[in-house]
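For this depiction, one protein chain was excluded, whereas all remaining protein chains were kept in their positions.
Order of writing sets the chain letters: A and B. Residues in each chain are counted from 1.
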Amino acid sequence: MTRQREAVLVTGIGLLAPNGAGLERYWAAVLEGRSGIGELTRFDAARYPVRLAGQIDAFDAAEHLPSRLLPQTDVSTRYALVAADWALADAKIGTDDFDDYEKGVVTANASGGFEFTHREFHKLWSQGPGAVSVYESYAWFYAVNTGQISLRNGLRGPGSALVAEQAGGLDALGHARRTVLRGTPMVVTGGVDSALDPWGWVAQISGGRLSTATDPSRAYLPFDAHARGYVPGEGGAILVVESAGAAARRGAPHVYGEIAGYATTFDPPPGSPRPPGLRRAAELALADAGMAPDDIDVVFADASGVPDLDRAEAEAVSGLFGPRGVPVTAPKTLTGRLYAGGGPVDVCAALLSFRDAVIPPTAGTTEVPEDYRIDLVRGAPRPGPVSSALVLARGKWGFNSAVVVRAVPAP
Amino acid sequence: MTRRVVITGIGVRTPGGDGTKAFWKLLTSGRTATRRLSFFDPSRYRSQVAAEADFDPVHEGLSPLEIRRMDRASQFAVVCARDAISDSGLQFETFDPGRVGVSLGSAVAAATSLEQEYLVLSDSGRNWLVDHASLSPHMFDYLAPSAMPAEVAWTVAAEGPVTMVSNGCTSGIDSVGHACQVIREGSADVMLAGASDTPITPIVVASFDAIKATTARNDDPEHASRPFDRTRNGFVLAEGAAMFVLEDHEHARRRGAHIYAEITGYAARCNAYHMTGLKPDGREMAEAIRVALDESRIDPTDIDYINAHGSGTKQNDRHETAAYKRSLGAHAYRAPVSSIKSMVGHSLGAIGSIEIAACALAIENGVIPPTANLHEADPECDLDYVPRTAREKHLRSVLTVGSGFGGFQSAMVLRQAGGARA
Partner (left out) sequence: MPQMTLDDLRRLLIECAGETDDDSLSGDILDKDFTSLGYDSLAMLETAARITTDYGVPVPDDRIPELTTPRAVLDLVNTAANTSS
């Protein structure tokens, strides 16, 4: 006998993206086609072969946090803390709504607090061991955002940090849902990344997938015949998820939607004749949601921008949904790939597409090869009712994660 | 019917333990594997003691290609995974790869390689604008270490859920707990679970020096890790790894697998108190213990042995002593407690898995490893910490705990296989 599982709802969102600090600013920019990609300004990048990034400018997280948090936090942690503040405020979690053990935290991280640790490495080797800060003991490890969000907000339930490059953000949401279903009524979840210091930057270059194009509007063109890699960015999103019962009991002011299904798979080893696992991840997530491909209104694609990977994703989507069987989109061309932040930001975009009955386009991409057989939304946003979405994310070396989100009918 | 999770294969690499047998021999002997730090010149550092594994990747069967591309922590993980796989007797080729997953813990992942690369790219710290011309092609993987769990997945061509759990010093217990949840919910039938960390590199040593968390007992490295002892003064940084084959119990039983132990309960809580400090009352660790016992459907009095976090810092050992009293009541005074960090040091994200291995082997052999170097307990640590000598005892239920920066507090219960559930 299968137990009817309670719905896990998204009741609060805090988002920071290169084209918008804040959920509504980001969404307006996405619908208006405003990009956050430009020349790197964080440091003098003139000597490097790649110089385009999605940077969060005109927003200083330091202004939104107590000064005592500043010496001990990397920029990615500052973003995460601000996003968590915004998410919890958005959800209007009251001080008496939950006991401290009823509130958990699951975040994803791809690169940790990298700029912070770069500074510490620099101090160690240029000045000596005594120059290393006390905060290095926790400011850069992958769990730092989970720890600091827990500390700042008194969240004493289960806490975890997951690492799977760009797939991790969806894994965090999936594990947060698992945690709610296992009995923790509210979980703060999501992912935020930033590695825009010189060392983090060259490290990203060494991955071999960054676009070397110099025109910001033509650099990151997923599914385009001229795709030549991706542009990296910084930022992400933190979401409040809670059980439907908890949301109803405390009178949550709004519900963005439901995290209805989640699955993750791993590709066969390089050189194996077996197929990659993205399609199976999507199928398993759909099955988890109790839905069929026909029930899905839009796919928010991983959109790697690397031709082979685009082709593999197109194959997975057209195979599962039929040729041009579902609208596909990737608003991430306006922000760059946000690593652990990418999946959560896509989920937020999906949730807003339900609210505003519009699918955002994939800016920049114009010429999709015929044999991809996907209906990529390009040019203008596509209006029309949207009540369910499949969100995909892949992590380097073979991670495939999928989340199904759907609208919750108003009571 | 809830699925049950059992351990059917173990692979371990620790200081003084280049395999599961050697590891167990070290633990039961009460000898320590802590020594003067030798991986680099420690003379400018406050703590000059470490627990280093004598690990030869060539001797361990890694190919030149693997050695070149894999950070040391990945090498440890893969070697341990291969041992666990062979130990389990599972014929992975006959398996649906989609039903096999990985859950790997690590706190600092590729820190060793990061530092090596940094010295080249920055010209030993001279240049903030690092040089991209001498970039290693693996630098991306040191920045974003998703390659680590991938390498473990490739040992069996796993295509199920693959994750890296990175919760600081509780990574090793949390990664195994995570794997149990994945098996229980039916997303996999077999998980390669465990953890690896190889953090003995200048930046990590310096960062613990800065907060004075590591011992500065440099004149006596063999006795420097002294959990619960009155004269303890910090932990000994270590490296190591442990990997398990975790299986759905029914599946293991059907194939007649050798079962070390069943994992019956796991819980994690955060203390939301301080990123590095601990409250003396141990409240949140006690709650994690309570929930793990609850999930196992056992009482505190059923606990036959507690494998402690026992890092050997002043604050930790008092914190967890308080947590035991709070969660187990009077039984805290009866259950033997020991810390193997006294012998193999504190390998950050890896140690939680290494301690689970110790618990499984303790159950299997009916022997409790001692707390080495314990001569005079801290008056505030007044439990039975099994000082210096291993103790024979039939063990049905064992509790292991972990505590880490960021406020993580975790607890897990292992029970003898075939033990009746209440």
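We adopt the following convention: contacts are C-beta pairs under 8 Å (C-beta built on N, C-alpha and C of every residue); 3 or more make two chains touch, one makes a residue touch a chain.
Remember, it's a predicted structure, so these values are computed and weren't measured experimentally.
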Using the touch definition up top, pick the residue from B:88, B:276 or B:371 that touches the left-out chain.
-> B:276
Quick one: which of A:127, A:214 or A:272 touches the chain that's been left out?
-> A:127
Of the residues in chain B, which ones touch the absent chain?
-> 210-212, 216, 274-277
In the whole complex, what residues of chain A lie against the chain that is missing from view?
-> 66-72, 127, 130-131, 133-135
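One rule holds in what follows: only the chains that are shown with their structure count from here on.
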Geometric centre distance via CA averages, chain B-chain A, whole Å = 30
Which bits of chain B are touching chain A when the two form their complex?
-> 44-46, 97-98, 101-102, 107-109, 114-115, 118-119, 121-122, 124-126, 128-132, 135-147, 149-150, 153-154, 157-168, 171, 174, 178, 181, 185, 187, 202-203, 205-211, 213, 267-276, 284, 287, 404-408
Contacting residues of chain A [partner chain B, same complex] = 43-44, 47-49, 72, 100-101, 105, 109-111, 114, 117, 120-122, 124-126, 128-129, 132-134, 136-138, 141-144, 146-148, 150-151, 153-165, 167-168, 171, 175, 178, 182, 195, 198-200, 202-208, 263-269, 272, 274, 277, 280, 339, 395-399
